[in-house]
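The structure follows.
Every protein chain of the complex appears in place save one, which is left out.
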Amino acid sequence: MIHLESDYNNGAHPAVLRHFLDTNDERSQSYGDDRYSEHARQLIREACQAPNAQVYFLAGGTQTNATIIDCVLQPFEGVVCCDTAHINVHEAGAVEFTGHKVIALPHHDGKLRNSDLRQWLQGFFADETAEHMVRPGMVYITFPTELGTLYTADELRALHATCREYEIPLYVDGARLAYGLAASMDIDLPLLSRLADIFYIGGTKCGTLCGEAVVFPNGNAPSHMLSRIKRHGALLAKSRVVGVQFEALFSPAPDGEPLYLSLGRSAVSLAMHLRHLFVDGLGYKPYIDSPTNQQFYVIPNDDLPRLRQFIGFEPWAPVDATHTACRFVTSWATTSDEVDSLERSLLS
Amino acid sequence: MIHLESDYNNGAHPAVLRHFLDTNDERSQSYGDDRYSEHARQLIREACQAPNAQVYFLAGGTQTNATIIDCVLQPFEGVVCCDTAHINVHEAGAVEFTGHKVIALPHHDGKLRNSDLRQWLQGFFADETAEHMVRPGMVYITFPTELGTLYTADELRALHATCREYEIPLYVDGARLAYGLAASMDIDLPLLSRLADIFYIGGTKCGTLCGEAVVFPNGNAPSHMLSRIKRHGALLAKSRVVGVQFEALFSPAPDGEPLYLSLGRSAVSLAMHLRHLFVDGLGYKPYIDSPTNQQFYVIPNDDLPRLRQFIGFEPWAPVDATHTACRFVTSWATTSDEVDSLERSLLS
Amino acid sequence: MIHLESDYNNGAHPAVLRHFLDTNDERSQSYGDDRYSEHARQLIREACQAPNAQVYFLAGGTQTNATIIDCVLQPFEGVVCCDTAHINVHEAGAVEFTGHKVIALPHHDGKLRNSDLRQWLQGFFADETAEHMVRPGMVYITFPTELGTLYTADELRALHATCREYEIPLYVDGARLAYGLAASMDIDLPLLSRLADIFYIGGTKCGTLCGEAVVFPNGNAPSHMLSRIKRHGALLAKSRVVGVQFEALFSPAPDGEPLYLSLGRSAVSLAMHLRHLFVDGLGYKPYIDSPTNQQFYVIPNDDLPRLRQFIGFEPWAPVDATHTACRFVTSWATTSDEVDSLERSLLS
Partner (left out) sequence: MIHLESDYNNGAHPAVLRHFLDTNDERSQSYGDDRYSEHARQLIREACQAPNAQVYFLAGGTQTNATIIDCVLQPFEGVVCCDTAHINVHEAGAVEFTGHKVIALPHHDGKLRNSDLRQWLQGFFADETAEHMVRPGMVYITFPTELGTLYTADELRALHATCREYEIPLYVDGARLAYGLAASMDIDLPLLSRLADIFYIGGTKCGTLCGEAVVFPNGNAPSHMLSRIKRHGALLAKSRVVGVQFEALFSPAPDGEPLYLSLGRSAVSLAMHLRHLFVDGLGYKPYIDSPTNQQFYVIPNDDLPRLRQFIGFEPWAPVDATHTACRFVTSWATTSDEVDSLERSLLS
């Protein structure tokens, strides 16, 4: 049995847990001033080639989105995204709770299209009643998206250029960033740091027990971030709980690369193995063409019982009377043995 | 050198870390449905002798206060506390961020006095302009208080009776509850569960890396708590991160008692040792008469350098030109050896 | 020159101003307890045939929407409307400012279609992740809509039935209600009071200097409305300022009918005259088929200068390279003489 329901159902990557053990008897400062957080920040700056970056550690993804969006927006501004965006659908209104509108444009394969964004912005600023409307104060995208898809470097550059032109910051939600970076042909952390004004490096879905790292690559975070974060209930007293974990994930492995990147590659490589099995081996059609750790296939309903014998997974959406789109998610915790064994079972 | 700056500067209690190791390879549900959280809830119900209690796990103290207070209050209500209350002073306005007023009455040794509360409530409900004022919708106290002091069972009963009479829930912030229960002569978890309408069992300052357990002993939490908590950014996807820790703290030790209680007793016992040393040994006067793990003494400024050779601690407030009140905090991580060694150094 | 830019550019209906004069030397209570407000409430109850209705007077439309929506919604709920809804577009995010999401479905001629609403509600309640989403807590429609169109009684009944089935209140924004009632073939105040759970009778665009009357026809307004309204900054100390105006508008004229209804009919009658002139006289095509006081026509750009000689009006949207959709708004202040004179000028 292989479990592909989601990427947050395991514990922590063993290196993370080991680092908790190694550091447990040390005393440290609190509220972000602990040495682990300090060092993790430095490691992240290096991985991003962004020496002036400011880095803040928060506990979870919805918290991070709501806190950062509210901190960056002016009171009369809203955040523009596509309609499948996590903040628009699955955060229980956490952004609106902070008083800001989520302005949703149509998605294309889970992505915000630059031409749609430009057209909307042009329309907004040409509208004589614009002062009666919510002003766009941020553009939000996810990388990878909620549907597992990725922006290309050119698409990201185009969004970046539009945001520059309209002087609106571009914020990238990286809840699954490790998997996105592993799958992307042309985007790495240094490029992301040049094209995004703010992004977060997801921990919860990428090997930690909790925690996300928010990066302002240009060091232009709003003033009084500690007070702002605390006001949102998002400041951890014992901040080492996240700092230790990101120190583990961003410490260079023997090959010189942060663990964060290699655990992403492992999951994506196994997702591609799975894709080969499903498409070439079993003849299933992809529901969405995802290069990352979230895979979606159109499964004949008749096949579901057999699949369920070997895989834990989630139905995503009905396709027609006899087919269901299903989601299969690999993670840092998925092993080659599990996928090999699945292949043998399904193809036998 | 003994470190008595605070009770959240160490890692986690070894039993907590061990439980992370033991459970790490297991897969679990998320958003509070994981088996560790389920079991921890059951253990807490048993320790509280409150079989119908609802228990919610959140990441930190300020988050817990702001979320729970906002969930329980009607929009037009505020929370009554004493002026030294953590929510009134040191939470960066997190309660007001949710739209509610903190109504502060004068404190007495860090405590809200029942007679003050009654008088204020009588005044409020007798006021013909009351509808133009913020209505009291909750009474908030801390146990132990920010000054280390404790309510007696009689004091708590009196507050409980007043709250009953005015139909206002009583909420007890237990950020340091382990130390309060250990020091109290007459309040234990079952009694607290009968006298408080809501309370939280603090983890961050009592042995976990993060996490607080909110208890509604009578099972009358507001509807849709998952949505409410998520909207505040306070819902952990990988909820086991807190569940595992509370499962460790509330699993019965060989003596049948949850670890949570014994680690509190250890810290308080060492605080009393410290008190003996400071008062009887060194002749210092208590600044506040605290029976818990936070100790406050009036230290001659001339003695400060010598103390600093042996102890990490924090100045609290100037007393006069030649004396400073200082705070010394023991915790679950403080050892007898450290205190014995300190005693030898200071008395030699 | 006839001014058809909007329906809030004149002063007050003469009867309103006269009533200010007649009552000016009388003393009255405040905060809604004045005799004018009391009497206006009674007159509105009678006009609505809703003897248990609760009526609240507020100053303006955006304030009314934001205040009432926030008062009625639970914290974790949002309001469902169509995408052209005033609350979604032109209220500067006032609803989101109160912490609630505006959930926008596609419009059809400015209207929310019952089948769309049902489908969306079915989808929401069938979604296993619904607790992570904003729950629908109110359905908002406008009557007439922002595009001048009207729901039929059958359409309103269908929305009402859906709302009943899902136990979600239906709220009708009646900023231009006088014109909607005048133009509707089958909806009057008593029927509206049976089909809507909450609605407001617009004053600002229908003859007053300011003020809107919110009606809960079934008398089930939330508790502590005075405190709730004041908290939103929406409670007028000298409440007579609105009460006097609605007393004037709802006092029966010699024909036994409230002035509010007849001033609406006058504006709609002149709008139909205008329509005859534009369509039959000048051969313009309606841009939207509106039976109310807001009229929209496709005007050849070459005709615009000539029209501007005789009419004040606003361009609404470009149609193609040579045509512009324009809006022409009659009001209680528009006179037959003005329209007759326009007709003569344009047809000469």
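Letters A, B and C mark the chains as written, and numbering starts fresh at 1 in each.
The definition used in the following text is that a residue touches a chain if its C-beta (ideal position, glycine included) is under 8 Å from a C-beta of that chain, and two chains touch if they have at least 3 such contacts.
Since this is a predicted model, take the numbers as computed values, not measurements.
A.B. asks: One chain is left out of this view; which of C:Gly11, C:Pro190 or C:Gly219 touches it in the full complex?
C.D. replies: Answer from the full complex: C:Gly11 touches the omitted chain.
A.B. asks: So one chain is hidden, and I want to know which residue out of C:Ala237, C:Ala253 or C:Ala317 touches that hidden chain in the complete assembly.
C.D. replies: C:Ala237
A.B. asks: Using the touch definition up top, pick the residue from C:Gly93, C:Gly110 or C:Pro169 that touches the left-out chain.
C.D. replies: Here the residue in touch with the unshown chain is C:Gly93.
A.B. asks: Given the contact definition stated above, which residue among B:Asp7, B:Glu91, B:Asp173 or B:Asp197 touches the chain not shown here?
C.D. replies: Only one listed residue reaches the unshown chain, and that is B:Glu91.
A.B. asks: Can you name the residues of chain A that touch the chain not displayed here?
C.D. replies: Answer for chain A: residues 31, 70-71, 74-76, 99, 131-132, 135, 224, 226-228, 230-231 touch the chain left out.
A.B. asks: Against the chain that's been left off, what residues of chain C make contact? List them.
C.D. replies: Answer for chain C: residues 3, 6, 8-12, 14, 17, 20-21, 23-30, 59-67, 91-94, 97, 204-205, 209-210, 227, 230-238, 240-241 touch the chain left out.
A.B. asks: Tell me which stretches of chain B touch the chain missing from the display.
C.D. replies: On the side of chain B, residues 76, 78, 89-93, 96-102, 129, 131-134 touch the unshown chain.
We adopt the following convention: only the chains that are shown with their structure count from here on.
A.B. asks: Once the contact rule is applied, which chains count as partners of both chain A and chain B?
C.D. replies: Shared contacts of chain A and chain B: C.
A.B. asks: Can you tell me which chain pair comes out on top for contact count?
C.D. replies: A-B
A.B. asks: How many angstrom between the C-alpha centroids of chain C and chain B?
C.D. replies: So the centre of chain B lies 52 Å away from the centre of chain C.
A.B. asks: Find the geometric centre of each of chain A and chain C from their Cα atoms only, then give the gap between the two centres in Å, rounded to an integer.
C.D. replies: 43
A.B. asks: Could you list which residues of chain A touch at least two other chains?
C.D. replies: Where chain A meets two or more other chains at a single residue, that happens at 91-93, 97.
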